[in-house]
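Structure below; questions to follow.
In this view, the complex is presented without one of its protein chains, the others remaining in place.
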Amino acid sequence: MDSNNAIIKVNGLSKYFQVAVREAGLKASTKSLFHRTYKTVKAVDQISFEIGRGEVVGFLGPNGAGKTTTLKMLSGLLYPTSGQVQVLGCEPSRRSADYLRQITLVMGNRNQLSWDLPAVDSFELYRAIYEIPRQQFIRVRDEFIEMLELKDLVNKPVRNLSLGERMKMEIVGSLLHTPKVLFLDEPTIGLDVTMQRRIRTFIEDYNRRYSATVLLTSHYMADVEALCKRVIVINHGKILFDGSLSQLVERFSPLKTISVTLSKPIANPSQYGEVIEQTSGMVKFRVPKASTSAVTARILADLPVDDLTVEDPPIEDVIEKAFSHEGL
Amino acid sequence: MRVLKLAFTYLRIGIANEMQYRVNFFIQLLQSFVSLGTGLIGLALVYNYTNELGGWTRPELLAVMGVYIFMGGIINAAIQPNMGRLMEEIQAGTLDYALTKPADGQVLVSIREFRVWQLVDVVVGLVVLGIAVDQIHQRIGMLETLEFVAALLMGAVMIYCFWLMLTSTAFWIVRVSDNIINLFQGVYAAGRWPVTIYPNWLRLGLTFLVPVAFAVTVPAETLTGHLQPLTLLEAAGLTLLLVALARLVWRLGVRNYSGASA
Partner (left out) sequence: MRHYLDFYLTSMKIAIQEQFQYPVANYFYMIGMIAEPVIYLVVWSTVATLQGGTVGGYAPGYFAAYYIVWTLVRNMNIVFTPYGWEMRIQRGQLSGELLRPIHPLHSDVAYFAGWKVVVIVLWLPLAACLALIFKPSLNPTWLQVVVFFIAIWGAYLIRTMLLSLLGMITFWTTRVGALYELFFAFELILSGRLVPMALMPGWVQTISAFLPFQWTFFFPINALVGNPTTPDLLYGLGMQLVWIIAGIFFARIVWRLGIRRYAAVGN
């Protein structure tokens, strides 16, 4: 993409933390009174990427991979140790009011709304904080309330809402100032399936309507599959993959799963491919993508097949494999 | 008795626990000295303008302060931690653990906690008291010492019973109870001065409503010669009454207690 048009530009970004080394035992703790040793933890290590306007990018990685640290650097909460980061042409760590007015960071479990008051009152406060012109504020607020079906709930004290309802309110609150860049850290964590779906649709709608750039982390594959055309995989502070989801599957798991239901048990199934599961009536094979048709044909020809399905391996497995990869 | 053994076990555990946080000792030392300092400054300011207050001479006022600090140390070491924990457990519904143990509930919740570093105040209080008594030139013999100890014991028991009843209100009205405790802390501060200087209505309140008089002023009276003949008898009577009352309130509370809701 044209580098000049990129909304988020990250180049050689690193964040190192100094962590005191602490060992167990009396002798070690006495020693530590006099001589503190530190080790450097590389939470984020020389990552680079660019994200353009309107993209929805999934940021994947196991816990401790560096996702949240990266998001915090992008939103200005943490200073990078080295490297450049630019969002909307601004340096996030300067935390200029202009910059802060155009972004939002939503972290799954944070409660920003006033507990005792109805959400509308908190929204009013956000209007004042972000200097949203009143007409625009009313229009956007009502639009969001409509989209998430919150009309009956906005006037109830937030403490009386269920977890899902509260999360919806928090998201509305965090988008009232129609930010151009959204950093979403586990936005659907702890919610039931219906609620997750609603929020997902909402984010999609918002992205479409306002051409907003979205960088989202999630452990729920459904979020990633539904929203993200592009994913960045990070682990141990390094980027392992940056591309489309299908490319990810292609790169890390160019395999297919063939599930065969047999009318009679067979003696030596492993001649057809790697057997990953076998019960009395069913066998599951994992075969390279390229040889799928050939193997399927052989199975259909040789074996007493009642039913046969060919599937992609679950995304979770692919991701897991990607995580353990050693890096680009 | 099993109760005493149990108390000693808790004591031992409490002390062992606190020993790990030796820094708390220094913090407590600082707090005690700051407290003592401001108390002495308060006294000095009053001394600036008068030699005696309500019939109490300067060293006698110092003696009152000594007993105040001493009693405060005991309250903060043994009574307040237990009552605080009891309040939390009633509100959180986790009192069940204490109630289902084979020891008497009230005894258990009253002896579980012990903040050993608060004893610094006990020492400071005794030192101040000692200095004050030295200046009083009042004869302190066996009788006075016995009276003093008796008054202290009864005062402490009364404070305990009162506080137990206060905490037990949490069995019925959950939210407000925290603030009631704040109220007590504020009122106890009145014990810094002999209650005889307060207007009648206040003095009555500090005697029968919140037993500050018996906790601080009366023990001080035993050592300064102010003691009225019947006072200790009244104290004994009130102590018995409060013990019975506290027990009753406790039992009613426990019966009313429903434990953690679903």
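Labels for the chains are A and B, by order of writing; each one numbers its residues from 1.
To be clear about the criterion, a contact is a pair of C-beta atoms (placed from the backbone, for glycine too) under 8 Å apart; a residue touches a chain by one contact, two chains touch by 3 or more.
All values derive from a computational prediction rather than experimental measurement.
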item	value
Which residue of A:Ile47, A:Leu100 or A:Val283 touches the chain not shown here	A:Leu100
Among A:Ala65, A:Leu78, A:Leu215 or A:Leu262, residue touching the chain not depicted	A:Leu78
Contacting the left-out chain in the complete assembly, out of A:Glu50, A:Glu91 or A:Asp121	A:Asp121
Interface with the undisplayed chain - residues on chain A	17, 69, 72, 75-79, 93, 95, 97-98, 100-101, 103-105, 107, 110, 112, 114, 116-117, 121-122, 124-125, 127-131
Interface residues of chain B (partner: the chain not displayed)	26-27, 30-31, 34, 37-38, 41-42, 45-46, 48-50, 52-54, 175-176, 179-180, 182-183, 185-187, 189-190, 192-193, 197-199, 202
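By definition in this document, only the chains that are shown with their structure count from here on.
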item	value
Between chain A and chain B, centroid-to-centroid distance (C-alpha), Å	57
